[in-house]
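The complex appears here without one of its protein chains, the remainder shown in place.
Coming up: chain A.
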């Protein structure tokens, strides 16, 4: 698998995480240590101001009827992936301002809109589409609709991007302004 990690300026990406495949990380996004992001079925694009916490896993799964060229998995801005959550999605798009709470699981064929909250330890496995501002919580997967989007975590992002460099080795941003075709992965040398 080719490694093509693009980190935009302003992103805080810890060195101690597994990034595989074609991944673009937007500015202002914070990726904690021990995060796994695997783009095996196609590129993963993470927009700005996302928080991806420890032990969370985002996989763009390979599917049998793969399109050529593969469709990217686009994760919108201001998404929060809390500790230990898992997202396995081959279908294109995750909206913005969603919260994936601790140890939640979002399986394949789940389309997530914007402003959704997948509660702690909730498992979404059946094919479904979450409308905007859907909140799922509890062991019985109660569903309700929030009136407004979840408040953004700007203060938290600000704090994390200041504190993280003091305690963790970081991957340096390797893309300036517009993502060019230049492939300059830091540690993991790209294989031809």
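The working rule: contacts are C-beta pairs under 8 Å (C-beta built on N, C-alpha and C of every residue); 3 or more make two chains touch, one makes a residue touch a chain; residues count from 1.
Just so it is clear, contacts and distances are computed from a predicted model.
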Per UniProt record, name of the chain withheld from view ["Cytoplasmic tRNA 2-thiolation protein 1", "SWR1-complex protein 4", "Dynactin subunit 4" or "SUMO-activating enzyme subunit"]: "Dynactin subunit 4"
Chain not shown, touching residues in chain A: 28, 48-49, 78, 117, 119, 134-135, 137-138, 142-148, 150-152, 154, 158
